[in-house]
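Only one protein chain is missing from this complex, and each of the others stays in its spot.
Which chain is which? They are A, B, C, D and E, in the order written, and residues in each are numbered from 1.
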């Protein structure tokens, strides 16, 4: 105890002595920080009034206070908020955010992304705090990794490190189901144009049908950054709603007999096949469409690191601390686009509708393709697994398995559905590349 | 073995062949890097002399060498160092740094922050290396996360994910103790102004009384960035000294009977209460003072993620790899402000004195408030727990518990002290918001 | 199920109502994004042709398409690619990358770095994707932490936290062996100049002889950024080849008797010695050559954090999630310099040759120095341990131990070789500092 | 600008600051108390355990398992001796 | 610029897009099938286990160890009772 106090006193003494003798050399601290405003004395009432001016209640209810919106890109993208945006709009957004919390927590819908996104949305709608501006927390995050597409690619890398292509390699033909489901993208593209979106915006929206979060964010950022929030929220919401959206469509398009088809045991896959596979996918995408290589390259890197078996330290990090950290930031950053002035526009409603349409179309086409393949294939193919082609890994494969075992207890389709499921991820990235190459 | 060598030879051969045939197409490498200085040949003696010019010994003892100071903000903030700053000042700072090492390692005072801060201070005082400049390691870190307040907020997020509000929810009234202790902030604000600091600087300094590191850094960065180093060091030093500073004050203000008061068993808290609590705090701060929402928002996000129970991956990352990484960087970055030319100014001494005053005042007011509440409350309240209102989580709660059980063995006050303790964190953030709103 | 749908409908309804009534206030989305190009309608054939223009096959085989190279620094550093660079060069680089994959996975050569570097090289050679440009993934990474030398320093910090200086402290004299091995650096510097490199480039290349990855990257970035890729690849390749390169040299320079020398048991080292050691090294380097303090400072910080024993959270993070994350990024970023237009130049061949020379010279001089010390020392010194002076921690110490136990089963030299091994790390950092101070 | 007594200004800040802090915490206390009542009424102790989706905290599980084993082994040893 | 029917343009995109996606996946399927055959021929089941350098995944090792212990303890208890 004594010792401590002696040390502290010593420290003080030293500082005191030296500072005093030399302090004169320094400019006065108050001069240095010349940017400071001169403080005007106020009476306690004035102080109270000026405090009232800075409260959130005042900001929300005084609709005509000329508050500026916030944007990570800075002033050039900001504008004076309308009465609606700065008051009622915020309240609506906060209610939407609470709905998302409810879905994530009580219903277990994609909580890993909905919670950070929704919380980001909550923070973005706080009046006066400008958290989505270039100097706010959300804006800093956005500029750090979303504006340059870095975070979605890191997520893709982590997902790559988590993915096992074994089921796909055991039965490669099922990859075609992951292709058919991309009809969700291109079908809804036509729909979006019909609804009045221009071609570029329509393309950005339709990628929701790919059922792949990072891909959607990547494309939205390139083709329609203003709609990024709505697109990301739609993509993750519908991915969360896979257990609600898909089963009715799957049942409507198949007969009971088809749903009861049993599929054989998968062959064993050689370690080398898994090791070489990510390289094959990458080389193919290099040759066919380089535009998709950021996405496929990051994904292939993660998968290759995992399958190489010699860098487990790195692959573990990709799958855990790195992807978790990036998920937090990605969610908050995307959430910043849920500010009322960005989200509550007519386009968002269109995006929601087209997104649902895209998801449904993708599911339907996957199932139909599987029916066709079943007809021409020697080995039986349960058409249900076509629904897994939309990706939404691994949720849709699980849904397929659940529907399958409901129809015929003991019929486990999970591994067979994983093939189209991961092929869907590749398919969406390819579709994304095509869209990018069109608008290049 | 053979195989390897063949591979390597092959590699060489390929490079050789291809390079040679095409090398002519390239500009000469020496032309490309045109920024290179022309090297003037030197005799071995000249070489030795010019080497001597770059040694640290020469830099420290030649006091009039026109060395520039370093600042993360770049040249506009740099100046020619005075004789004192570039020689004796550095030695004093290095001694101070060693004192901090001693306190952290031998005495166990907040080592998680004092060690990175002190090491950053050591690096910042190295002559000629300019590690605190915009291209030095410390400067890069500073610009990455301190100049934009990102790191303090991430720490706050992690602390939120670590905090259990159960004790506060079990006995909400104790939150008022966390309010009373904020007198430390506002009392010392008056003191600082009396000592001659201007209002804005005084506000930045007084926040030390909040006993909360990230809040202090956040506010210092906004109101008085030049004093950030001294403020952060003072804040963490006094938080580390809680077991030394608080007990005498607690004993002086209470009678033996009061210190022996037993408090009842806490009621069980419903999971939903914990889940909703961070949202309530955030909504309140949105309504009352949006200025505090970056701090409270980050804190609430961490806590909400933890209490939601559905994103344990993310909440684990916030509590471990993310907060650890940020702690390392925050410490090093703050340490860069311990450079002699920044720290050894008269202001630092004032900051140290006011910081101690602020801490003591906060402790005292917390205890007094608890005494008053004890008089008017139906259930007995041990006045000692008021001291925990300064925050300094969980150190001050532990000190309270220790003093309590010394007075009456078996009297465990820990959980009762945790209520005011976490309320103190909220209270400081609110106080910080008030100060920010005044100078907005 | 019902509930979910109600919520979703509600959400839609809300958005619909509010959007519609206010949408008129907004500018039309298509007006906002004014940068969009006007889309010109195309026939399906035109579309196919313009898609063909964006394929990688076309880009590789059409050698005269005016494709630009990519550089993290942006347009000022980019140029129109030559026919060779944009076609055959890329194919060669991809073959080199596959060779590196083979060495890393099948031969286990430094996979933690070769795999990310090689994969980065693969991505950097994708036509049209510009992944190494300022907006590509690799370019973003490069600018984030390699252009400013932040990542190499973080690696050094992590390595510091992993290093145990116990063996060196037990037998300090062996540190001199880590000095002798730095002849690899300065000897090859002479060789590089003789080969025609200018002094500055030669210095950057010769640091490969230090057998230390982060140091090589740090120096290359300062003295010859254009050759960073080749230097880093050479450094890591030769570190990986330590078990191939060193044993023949060790055997050639020693007699059988010398190789069989047994060394005594090492004394026990006091905890305080280990704690103070990093501080001593840092203070010395501050006094003698501040230029080396970024490297030594980061290293000393990591080691001090570990030896302090009070910040295990931080030191664990440095050794695991942080160093792993940075390793991934560092590798990808360095790999971006393996683009054909940067790597396939005559200089790279020179770098490969000099690197091998440097490694061999360092090994030889370490062994010779150990022979000399053995003659003059009271206690016997096995000359083999001199080879460990090149650093390449802990690979070269293991090789020494292996060669030693082959000569005399049961003769375990591992701990004795760790002394010169870690001294080699310090020695290389000092040598790096000398080179930097010359070109300052 | 007339002479300003900055200490007086600082005292005003104190009044405002402490007022807002107490107001904030006071409302918070009231809201929390209300919340506790409402929850106790409408969600009567639905066993405040794990959430809907248990997102598998591996380490904790492991700890528990290890603890179980320790218990088992200890029990065995005690019986033995 | 004449009147453009954007829906028709979108339909063209669909043809191109679905075409490329299917082409890509079709080639992929063929290459993968070829690969499988080649590997089966030249690397006949060299026990697809651990890689050359087993980069020690600590947690998994631990899990396995814990599992072994559990097994041991369980066995013991069963024998006992």
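A few comments on the model shown:
The working rule: a contact is a pair of C-beta atoms (placed from the backbone, for glycine too) under 8 Å apart; a residue touches a chain by one contact, two chains touch by 3 or more.
The model shown is predicted, which means the values in this text are computed figures rather than measured ones.
Contact with the chain that does not appear here is found for just one residue of B:90, B:107, B:173 or B:416, B:107. Among C:183, C:238, C:343 or C:359, the one in contact with the hidden chain is C:183. Across C:73, C:284 or C:412, the single residue that touches the chain missing here is C:284. The omitted chain makes contact with chain C at the following residues, 169, 172-173, 175-176, 178-179, 182-183, 185-187, 189-190, 192-194, 198-199, 202-203, 268-273, 276-277, 280-281, 284-285, 288-289, 308-313, 316, 423, 426-427, 430-431, 434-435, 438. Interface with the hidden chain, as seen from chain B, comprises residues 38-39, 41-44, 47-48, 51, 105-108, 111.
As a working rule, only the chains that are shown with their structure count from here on.
Distance between chain C and chain D, defined via averaged C-alpha coordinates, is recorded as 45 Å.
Chain A and chain E have Cα centroids separated by 23 Å.
The mean-CA centres of chain C and chain E are about 30 angstrom from one another, to the nearest whole unit.
Across the assembly, chain C contributes 39, 47, 51, 105, 107-108, 111, 320-321 as residues in contact with two or more other chains. Across the assembly, chain E contributes residues 9, 13, 16, 20, 51-53, 55 that each touch 2 or more other chains.
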